[in-house]
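Only a single protein chain was left out; the remaining protein chains are all shown in position.
As written, the chain order gives the labels A, B and C, with residue 1 at the start of each chain.
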Amino acid sequence: MTYIVKPKVRHPSLPINQLGLTSRDYEGVMSTLCAGCGHDSITAAIVQAVFESSIAPHRIAKLSGIGCSSKTTAYFVGQSHGFNSVHGRMPSIATGANAGNRELIYVGVSGDGDSLSIGLGQLCHAIRRNVNILYLIENNGVYGLTKGQFSASADIGSKSKRGEENQQPPIDPVSLALTLGATFVARSFSGDKEQLVPILKAGFRHRGFALVDIISPCVAFNDHEGSTKSYMYTREHNVPLVADFIPHAEEITTSYEVGDVRAVTMHDGSVVQFRKVPKNYDPTDRDAVQRYLRDRQRDSEVVTGLLYVDPSGADMHTTLGTVERPLTDLPFEDLCPGSEALEKLQKQFR
Amino acid sequence: MTYIVKPKVRHPSLPINQLGLTSRDYEGVMSTLCAGCGHDSITAAIVQAVFESSIAPHRIAKLSGIGCSSKTTAYFVGQSHGFNSVHGRMPSIATGANAGNRELIYVGVSGDGDSLSIGLGQLCHAIRRNVNILYLIENNGVYGLTKGQFSASADIGSKSKRGEENQQPPIDPVSLALTLGATFVARSFSGDKEQLVPILKAGFRHRGFALVDIISPCVAFNDHEGSTKSYMYTREHNVPLVADFIPHAEEITTSYEVGDVRAVTMHDGSVVQFRKVPKNYDPTDRDAVQRYLRDRQRDSEVVTGLLYVDPSGADMHTTLGTVERPLTDLPFEDLCPGSEALEKLQKQFR
Amino acid sequence: MTSVVRALRTSGQPEPRTRINDFAFKIASVNGTGSSSANDLIKKAIFRMGIPVSGKNLFPSNIQGLPTWYEIRVNRDGHTARTPDFDLLVAMNPATYARDLAEVRPGGWLLHDSTWPLPRKLVRDDVKVLGVPLAALCNEKFGGSRERILMKNIAYTGALAAFLDMDMSIIEQLLGESYSKKKTLLDSNFLAVKLGYDYAREHYECPLPIRLERMDATADSILIDGNTAGALGCIYAGATVAAWYPITPSTSMIDAFQAFARKLRRDPETGKARVAILQAEDELSAVGMVLGANWVGARAFTSTSGPGISLMSEFIGLAYYAEIPAVIFDIQRTGPSTGMPTRTQQGDLLLCAYASHGDTKHLLLFPADPGECFDLAVRAFDLAERFQTPVFVLSDLDIGMNDWVVPRLKWDDSYRPDRGKVLNADDLGRIERFFRYVDTDGDGVTARTLPGIHPKGAFFTRGSGHNEFGAYTEDAKEYAEVMLRLSRKALTAAQALPRPEIRKTPGANVGIVSVGGCHRAVLEAMEKLAERGIPTDYMRVRAFPFVPEVRAFLESYDRIFVVEQNRDAQLASLLALETGFARARLGHVGTFGGMPLSARDVVESIMKALEWRAVSETSANGGPHVPADDAVGTDE
Partner (left out) sequence: MTSVVRALRTSGQPEPRTRINDFAFKIASVNGTGSSSANDLIKKAIFRMGIPVSGKNLFPSNIQGLPTWYEIRVNRDGHTARTPDFDLLVAMNPATYARDLAEVRPGGWLLHDSTWPLPRKLVRDDVKVLGVPLAALCNEKFGGSRERILMKNIAYTGALAAFLDMDMSIIEQLLGESYSKKKTLLDSNFLAVKLGYDYAREHYECPLPIRLERMDATADSILIDGNTAGALGCIYAGATVAAWYPITPSTSMIDAFQAFARKLRRDPETGKARVAILQAEDELSAVGMVLGANWVGARAFTSTSGPGISLMSEFIGLAYYAEIPAVIFDIQRTGPSTGMPTRTQQGDLLLCAYASHGDTKHLLLFPADPGECFDLAVRAFDLAERFQTPVFVLSDLDIGMNDWVVPRLKWDDSYRPDRGKVLNADDLGRIERFFRYVDTDGDGVTARTLPGIHPKGAFFTRGSGHNEFGAYTEDAKEYAEVMLRLSRKALTAAQALPRPEIRKTPGANVGIVSVGGCHRAVLEAMEKLAERGIPTDYMRVRAFPFVPEVRAFLESYDRIFVVEQNRDAQLASLLALETGFARARLGHVGTFGGMPLSARDVVESIMKALEWRAVSETSANGGPHVPADDAVGTDE
């Protein structure tokens, strides 16, 4: 069985981006996921975000673990390298890759099982290192690929397809990330492309670990009555905050009544404008954000949107003090001290 | 080299507990740690706590990972089984042991490296399962046994012996545990036995995961000027909350002005009395506690004490719905359905 | 392909006109369309007709929309290993028409949905076409697209019933059992069956020359998969703790254990569970839980597959060195790495035998079919506790997830668990002092104690260097003492393991060795070889480490072929290491592409090897590069 290549008929009408590419140029192979799977909608949002951001496809590096969600890296930006690694260990691959070549644009796609069960330790430590990557958790509350067991993000009382109730408290990646000092934390919903795309664009620009927890219903195993990760439940309990992303050098046109809007400037000069956020909601105040989320949670509301951002946080390379140029680009001459140096330094071993 | 047995001269004067045992009966083999190591003070506190709680030594099960801290399970209660397992994976051993025999009294001893680096995933999931165990993190900010590398609990700016400054944000087990829904969270200091002992006693009684993060200076590698885990630094920045532990059926004598004290009753009827806590500090209000800790933290104060307790939380067995009797005690007859049943149930395979 | 092979391939052509209870057919469909219940229905109906049958489910690592196949073999002589020769193919998936058609033997049949005209891809002049307008028939009778899709599959069951002469009363009965509580479903299903059945009989001469006929060969048998049987074995062995992390193809074993436990492990008064099933956060944690539970004296196990074993490696070494019982089921799948999660292989033999760093050796059990999964599961717990060490039960996807015909499971009510040398409170009360690792009787096994029993029983379990008293040591002599005793223990254990199964044929000077799921294919191959004038003797190893008679067998033949389902001849490797026999003299025969082994694979490779007389030399240097390998590997 070889992979199914999508027919690439280019409609002359298709809009093109600054690189002269159409959105079709950012697609990948045909998805093999179930019809209606939330993950496919996220794939579509990624394609749109990368296209609109005019990123050269081959400058992107796609990383994932194992799971239905992790498969999706094959379904977007076919002209970029992808690494479908092992279950739960993608964060370490990403960390090493980024250490070697800091200039690539990294996007990691994972699932709630991949990131919150087997991969929890690596996720936490990648956040701690503030590795420069856009990290997506396609969160459906179950292990889809292994047929629907509860994952660590399943809410108490949520029912499985067989009718069992989950009794264990969930691990919420958002509050976890905030507690661990993450510098970019968002939650979204696969069904809300309008909200998701700008978050992804901002995430690509963020210099550091950008965590986006995306509720992404599993139609095969967790989209039924009584599940708290179903389309229906999420739509009903979703409290969306909206943010617009204005890339660097694009003038800010949209404007709202003062107080209603709050703008945050990213390290590269692009701006994130928050609207439809509660009065004096401050996306740069970690504690305030945490408090707000917990309060909403108590009324079992699911707040989505770009929730917290700290554009000034030091990423891994800043902490390591590595050269600006990717280590992979350094000429051997800059790396090997040569025979003379070897002669000299051996004095200490005499 | 065989282990060094302590000379057991029994002073007739030594006080005895309800079981007629003296504190010497709760000691273990001689410590091989560095003179002055904080871990040894914690060992002493454990001995006192178990002695005063009149727990039968052989009903205790001691578990640990690998590290100087993990070695200490050999240094207390020599008449109980100990399991010095592998690095960072003790929580899973404890979970399985507790699943098999829920009646033993489990104490796990770990280090900041053991629990927050290699063992972080297992720690988080043991907390999530609310395994019934008193879990100690002997926290010195370094990997002692491997000679002083920074651990994940090292604070930003803390200096190593060689003078390097740690640049990565620390993982704080206390706020992590609170975020993950832990039902018993405390922080203490190896140098404050008076505070530590009652916390340990309460922890033994708590039905569920009792996390005690204990700052325990490493005199060999992290007790110098500039370290935030040194005796000096901790003494200077310590904000101790005090709680008394009154075992079930012991009448509550001590009394304080109202408002100044707050009592929490554990599931077995014993009572924890909080004094020297800020006005209307509520150790059962998770969010309030988290807010208070972060505020103090901002002024780089280290709050110690029994910080949060939820005596009503369902432990692992409650969630699993297992029988009250330890599974290890069930007679084989109750476990094996026998030949007739086998005959019957094979109909479905015809 | 050598002449021999070609000869074989076409041997028996042209077909005898009718073949009763001796044929194979394959159903190609799309996963997630409910074809599996249709396939089960067919398989079970044949079984109830008293005819030996087997089904091989070739499903994708995907939940919905990809190609999936189901192979059913009927064989009156009880040969139920996979066969790659198909007499009939049911083509329900346009995406795979071409490759599916290619698998039909010359002179065979193709059943397709004739609602639409026959596509070019389904035309082959040496294959007869059977058209049944499944969609049309169902669309007429059923509403709702989902129902129509499902019923289409039930309908081909009806058509097959007609073509193969299945007993309709049995089909009715089976449907009745499955939908006893859902009358409407029962009706619609039976209607769908009838639709296909009647259409076939009206438009074609039924039955076909390949057909079924009631016989009485399965009365004392059941149709069961190894994961279900193994789970049942764990229940009967008295296992109280199961810790696991989902991974194909082991997941269904825990599902089965959970289902059995719900029925058989409830406290009659309180309704509470007499078992703890822990879904761990990963495999490291799962096996850690198993060690913890065994340490307190519970019978605990985990079930996983290759990737899980790799992750458990560190803990396995701890269990070996600290001497903690543990039962680990490895339902092998195609490796390395993630590999092909829904394909079978015997690729973890070497890993499991010596898992973890340092000098280690573990006990392995090799079930050959679901029946042995039940028996060896029980045996595994006894061995683990008796020898205080990890015991691996090496099953695989084919045994674990496919239904096999096996004798009814038996249980001896006098069975009591062998807990090994465990001192109870009285024992401890009597002795002066307890030392964990002192070998009093020289068998390498030392007494252990459980926590909470008695103060005198206390000892310190550690993976660090320890002497026979259980105390920490860095002393070479003390350390070596314990390590040499562990070697002694392995020798004692080998004697207690299941003996190899040996079958002799008069005049045989070729020996065949195999393991696990290869068994049935080898037995069939031996018959075929005998027909070709090549009598063979046979040894199936059932456990590791090996007893001396294994070496004795190897030494008694000019040519030895080791049949196994992996690339690198891992069983041959274990034989060479543990018996001292030259690896170069062990010919490697097997497949490793993920398909269950067939007798043809075995016969072809051995014929070829005997022709070329070159196997040993080749395998000597090239290790796995026995030409046979390549041929078979790429034949599939």
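A few comments on the model shown:
FYI, contacts are C-beta pairs under 8 Å (C-beta built on N, C-alpha and C of every residue); 3 or more make two chains touch, one makes a residue touch a chain.
Treat the numbers as computed from the prediction; the structure is a model and nothing was measured.
In the complete complex, the hidden chain is touched by one of C:G34, C:P60 or C:P451, namely C:P60. Remark: the omitted chain is touched by one listed residue; of C:D348, C:E385, C:D398 or C:D537 this is C:D348. From the set A:L33, A:I46, A:I93 or A:L307, the residue in touch with the chain omitted from the display is A:I93, counting the whole complex.
From the options B:L21, B:A45 or B:C68, the residue with contact to the chain not on display is B:C68.
Seen from chain B, the chain kept out of the figure touches residues 1, 32-35, 66, 68, 86-88, 117-118, 120, 143-147, 149-150, 152, 220. Seen from chain C, the chain kept out of the figure touches residues 60-61, 305-307, 309-311, 313-314, 317-318, 320-322, 334-343, 345, 347-348, 350-351, 354, 356-361, 462-465, 473-474, 476-477, 479-481, 483-484, 487, 491, 545, 548, 551, 566-568, 570, 573, 576-585, 591-595, 616, 619-625, 629-630, 633-636. In the full complex, chain A contacts the hidden chain through residues 1-3, 56-59, 61, 63, 73-74, 78-86, 89, 91-101, 103-104, 121-122, 125, 317, 320-324, 327-328, 330, 332, 334-339, 341-343, 345-346, 349-350.
Here is the rule we go by: only the chains that are shown with their structure count from here on.
Counting C-beta pairs in contact, the chain pair with the highest total is B-C. Centres computed as Cα averages put chain A at a distance of 35 Å from chain B. Chain A and chain C, compared by their mean Cα positions, are separated by 40 Å.
Taking the mean of the C-alpha atoms as each chain's centre, chain B and chain C sit 44 Å apart. Residues of chain C in contact with at least two other chains: 281-282.
Residue positions 117-118, 120, 152 of chain A each touch two or more of the other chains.
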